[in-house]
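Heads up: the structure comes next, in structure tokens.
Every protein chain but one is kept in place in this view of the complex.
Residue numbering begins at 1 within each chain, and the chains themselves are lettered A and B in the order written.
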Amino acid sequence: MSIPVPSGVQTGVAAEVLDPVAEVEATAVRGGLRRVRLGVLGWLSLVVVALAAVLAVVGPFVRPFDPDLSDLSFAYVGPYGSHLLGFDGQGRDLFSRLLVGARTTFLGAAFVAVVAVAVGSALAVTAAWFGGRVDRVVSAGLDVVFAFPGILLAVVAAAVFGAGLLSAGLALAVAYSPYVARVLRSAALRERAMAYVAALEVQGFGAWRLCLRHLLPNISGLVVAQGTILFGFAMVDLAAISFLGLGVQSPQADWGVMVSEGKTGLLQGYPMESLTAVLCIVVVVSAVSFLGDRLESAGKQAHR
Amino acid sequence: MSALLEVRDLTVRLRVGGTDREVITGTTLEIGEGEAMGLVGESGSGKSMTAKAIARLLPAGARVEGSVRFAGTDVLGLSGADLRRHRAKVAVVFQDPRAHINPVRRIEDFMTESLRTLEDVPRAQARTRAADALEEVGIDDPARRLRQFPHELSGGMLQRVMIATALLSQPLLLLADECTTALDVTTQAEVMAILDDLRRDRGLSMLFITHDLELAGAVCDRTSVMYAGQVVETSAAHRLHADPLHPYSAALVQARPDVTSTAERLVAIPGRPVSAFEAPAGCRFAPRCPHVLDGCRGHEQTLVDLDAGRVRCERAAALRGRLLDPTESPTESEETADA
Partner (left out) sequence: MPDTDGPVLSVSGLRKVFGTQVAVDDMTFELAPGRSLAIVGESGSGKTTVARMVVGLERPTAGTIVACGRDRSRPARNARERTLRGREVQIVFQDPYSSLDPRQSGTAAVDEVLRVHHDHDAATRRRIVGELADLVGLDQRQMDALPRALSGGQRQRVAIARALATEPKVLILDESVAALDVSIQAQVLNVLADIRDERGISYVLISHDLAVVRQLTEDVLVMQRGVVVERGRTADVLDAPQHAYTRMLRASVPGPGWKPTRTLRRPA
């Protein structure tokens, strides 16, 4: 009944009420990964996310029809025979396009989350470790990037490097990294101040070993939480960018592209394409956000 | 000396992660008017929980059995306005004053808040009373202190502010929960002296909770020693050091180094202190006790009268006068791992 989460959740209660014995448990575990109860909603979210992840991998192999095969005579035809969701405006099988589109949508968001978290945690740990001037420079730099909305950055990136998933993804990752860095920096600062870090410094351990083997693993709970939350944001933002025509390019199947292409049908009273794609995005993003919130609050609690 | 506070067979269970955990088992103690009672124990002994139960500050979901009577009223049955009145008469001073004071409000606001909201005392009058209370705890220039913020005061000064604030509601009983533990020794002496004066001048009763035997022995009239959620001994405070009744009290006295002499080797108690819910059946101290016999483990020990005190040990009478005798101490106490 559990997945790895930042620790401190179950023990939080004990810390309030019991004498030092339980206090021991609560202060002992700070930000590492531990297990926590998910509840029904949590499990549902986990199932949704897992399903989407599986689709992202196997979608193109299990699709019933060629997602790019267009037959205009079937344009906007509703569910029909083995075509479970019917056809889009160009007579392509909608269900197949959803299955195939899961890949770019999901992997694009994952790419953004991974890059943003990697950059963010590197900056956070660097700032926290060295402190002083390094910290001030990093923090000031983060403030500057903060000022740029992700989508704006993506538009600029598209103008400079050309439209496409890669430039959109990189732009979003850059725009998101300050959020990650800011949260992780304060966690890393707290960890940096722990006596065990000082003890290991006195032992003669170098900064690399201390940061990679001790400091970072102990804030891993928050790192995972941040990644999860960003994944949800990235999925919505990438869909929006694709909707604007600056991300994944038509005719490639992608949920964001499908929302965009479906708008003509929407206006003409054939909402199936846009609606199904939007529904997929909403369900997956809600599930991911729910998990992310859980992880983050657990992580913050553990890190108080 | 009539009892102001009477605690009878108090048992408290807390809900932790879906299970009930017993933290106090059948605690019994009473405090007379103007009396200072020390409550001594290590981690998990339940001493703080006892204070919280008396002040009705237990966390939600706590299950309480037994009775707590304060000035004739049943404390555990109180609610609403009666409960507020009770809490005004029983003041609590905690270990860490900074955790219990709003850092962005001035000392005056903190001190007078309950006077002005609960008792409708006008602002000017509330301020005068607060200043008087600060003066009573030995704070110079109270008018200036009232205008300051908590961060401008030292820990010792802030603890005195907490005591002064507690006095504003004219309490009859002061629960001091490790209130000098975080202070420097000289500041501790100062705060203890203030509490001592208050007790004499106002006839205030005090429950002084501490892990420090020397301190409890020096400033209290009587002391109760708690172990694993139970009171194991109650006797006159000056006897705690010289003539303890329970093997645990004696072991604590011997384990503590002495500032006036260097011991060849400290007599450590093996193992670690346990909480009520992890305590063994029978005598709870048995696994760590140097005087244990097989019979001790067989059944719960009860609190019985002995030499003008009370003790929870069936061997106490047989061990009278021998607990602190080094030649009597059984085999060299092996202080191996505290499992």
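Everything that follows uses one rule, which is that contacts are C-beta pairs under 8 Å (C-beta built on N, C-alpha and C of every residue); 3 or more make two chains touch, one makes a residue touch a chain.
Since the model is a prediction, treat every value here as computed from it, not as a measurement.
In terms of the touch definition stated at the top, the absent chain reaches A, B within the entire complex. In the complete complex, the residue from A:V47, A:A199 or A:V282 that touches the missing chain is A:A199. Here one chain is not drawn; of B:G18, B:G80, B:P103 or B:P257, the residue touching it is B:P257. Screening B:R272, B:H299 or B:R320 for touch with the missing chain picks out B:R272. Residue-level contact of chain B with the missing chain is found at 42-43, 135-136, 138, 140, 155, 184-190, 192-194, 196, 211-215, 217-219, 238, 241-242, 251-252, 255-263, 265-270, 272-273, 288, 335-339. Contact residues of chain A toward the unshown chain are 20, 24-25, 27-30, 32, 194-196, 198-206, 209, 213-214, 217-218.
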